[in-house]
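Then we have chain A:
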Amino acid sequence: MTTTSDLDTFPKYLLRNAKTFAERPAMRHKDMGIWQTWTWSQMLDEVRDYSLGLQAIGMKRGDKVAVVGENRPVLYWTFLAVQALGGVPIPIYADSVADEMAYVLDHAEVRFAVVQDQEQVDKVLSIKDRLPSLETIVYDWERGLGDYDEPFLHHYKDLQEKGSALLPGAEQGWMDGIAKSKGEDLAVMLYTSGTTGKPKGVMLSYDNLVISAKNANTFDNFDETDEIIAYLPLAWVGDHIFSYAQSLTAGYCVCCPESVGTVTENRREIAPTYFFAPPRVFEGLLTDIMVRMEDASALKQKMFHYFLGVASKTGEKILNGESVGLMDRLLYKLGDVLVYGPLKNRLGMTRMKVGYTAGEAIGPEIFRFYRSLGLNLKQLYGQTEACVYITAQPDGEISADTVGTPSPDVEIDIADNGEVLYRSPGVFMGYYKNDDATRETKTKEGWVHTGDAGFIDGDGHLRIIDRAKDVGKLNDGSMFPPKYIENKLKFFPNIKEAVAIGDERDFAAVMLNIDLQSVANWAERNNIVYGSYQELAQHPLVIAMMAEHVDQVNRDLSEEERVAGAQIHRFLVLHKELDADDGELTRTMKVRRSLINERYEPLIEALYDGSTEKFVETEVTFEDGRKGTIKATVKIEDSKVYGREAVREAAE
Partner candidate 1 sequence: MLSEIFVEPFVLMADIPDLLLQTIWEGFVAGTLYALIALGFVLIFKASGVFNFAQGIMVVFAALTLVGLYANGVPAWLALIITIGVMAILAISIERVVLRPLVGQNEAILLMATIGLSLFVRGVGETLFGGETKTMITSELGLPTGITDWNVFDGRVTFQHIDIAAVVIAVLMVAGLAVFFSKTRIGRALRAVADDHQAALSVGISLHQIWAIVWFASGVVALVTGIMWGARSDVSFALEVIALKALAVLILGGFTSIPGAIVGGLIIGIGEKLFEVYWGGLLGGGTEAWFAYVLALIFLLFRPQGLFGERIIERV
Partner candidate 2 sequence: MFYREAGQFKTSYKSDQAIFPILQDRIGLGLIVAIALIGIPFIATDGFLNSIMIPFLILALAAIGLNILTGYCGQLSLGTGAFMGVGAYSCYKLATIFPDVTILVHILLSGFFAAAAGVIFGLPSLRIKGLYLAITTLAAQFFLEWMFVRWGWLFNYNESGAIQNVPQKLFGVQITGAAADPVTRYLVVLSIVVFLTWIASNIIRGRIGRSWMMIRDMDIAAELMGIKPLNAKLSAFAVSSYFCGVAGALMVFFWLGSAEADVFNINLSFQVLFMVIIGGMGSLIGSFMGAAFIFVLPVVIRTIPRVLGLDIGGATVEHVSTMAIGALIVLFLIVEPHGLARLWQIGKEKLRNWPFPYG
């Protein structure tokens, strides 16, 4: 019998949940048309059999196990089954190409790889020769694998059968194995994609994860009645915390979507009570809402926008518990019946208790939009190295431009150069086989460098400006915060991505990516004919629209003393989408600045040499790994700057 104080590993939590929440749902998966559901006690059976099966084919304490695939129950079970045997699971981004995967598998010396399907099996098989330590591959979905006769290839169901054949005799030994693991043991390794260099394996102990998860559950009152939809990459720390650590510690249910393409629909079905999404997802949803509403009848549009107006006036106040006039309150109620309620219903957010966004700055408009609908959307600031939580916004203390107060048990410090440092029980053990990097990041006293520049405001909330090393200077000495500018641009639905340039240059300039969905829709409504992405991006009307957006950003910048000098003097619209397959974005869709500077050098030169257009050839990588080139002539535009500039001109 385990007591609460002994609950220091996830397999132990599984045993507890199977007892305490035996008949409550632990996991759902939309499969074969319905939400297949496992209760905690059923899940224990699945995991136990599977784990014994793994043991039977030779898995030992300390073995490293790669887990590759989308959010499917079997892969989450793999974490538990492996940890129960004292092994260490290493989730890997499902969309990583063979080379990326080979690096991680080799670096982590994995003996086993548990993968989702034929595609991943093929990928692993293609690199197996390079991986001397890799012995066994287990797969989840057998489709197409019928005639694969490699002896080291196993279906997880076969392993479960193997395992269940060993019952009941093997059960006690298995339980003993679970008891052997302790909180300070290595629980999981997460490879961070990192914006530069090779991925680093962040080692997290059970204590790191369990304490962070429990704190988070308390902070937002999560218990076994909550439901979450797991759709973010397994290898990302957020998913590991939200869909694994917090679920096990709180006992709430994790729902796996049918496929990547049906997440929105599946979310609508489940209506999770806890929802996490990076800002781009919220942005995408909002764009989608607005685009769809444009096809509605004029009357409906009018009503829709009227009530959105009402919401933006009173919605947030009501959510924050401030006093609101009776008339406004009634109008908001009416709006809830006519617009907000149905909208939340369509978004699958009807039951949402808490929603978080993090990873990037979210557009204030977007943030307020969701809050005004009555959704408790909050921001948090986190890192893999911290088991996510560094700061989070407590209920009622929400604002678009802060990331909240320090999470429970977390200490924050700001270094002299403005860099944010933190110390907490969630702080990682170190980078796997990379002590130099560990020392660089984590001080002896346990403080971790975030690499972000920020400050604590008067209310005790942390504000992040930019990556510490990315904040640069223009030649005239004014501050140049690229991400700050980029985020302002990206808040326009028509702009998908922006890259600002200006460090050690005379002025700031940007390269833009149009948002295809939004711009294409706009083009359709305005009868603009185009043959390709390129053609649309370079269309004079599209460029004019972008110029308006840039102009708006310049006005905003001009109003803030510290960044007014970083107004955009010139811009261009890129002829191709920045793409993770080309290495231009990280797998978590962050801009890889150095690589972009290199690839688009001719364009950047053109931004500063005064030319009005530039012919370029760019190499692209297709999904299957083939390479090709895109040729285009890119137009370069000037834009107006305000404030200081104007004043200076007048003085001359």
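The rule is short, and it goes like this: a residue touches a chain if its C-beta (ideal position, glycine included) is under 8 Å from a C-beta of that chain, and two chains touch if they have at least 3 such contacts; residues count from 1.
How were these picked? Simply put, all candidates are chains of the complex that A comes from, given by their letters.
These figures come from a predicted structure and were not determined experimentally.
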Complex contact for chain A, selected from 1 or 2, goes to option 2
Candidate 2 contact footprint on chain A (complex, rising order)
28, 33-37, 268-271, 289, 292-293, 295-297, 300, 303-304, 337-339, 341-351
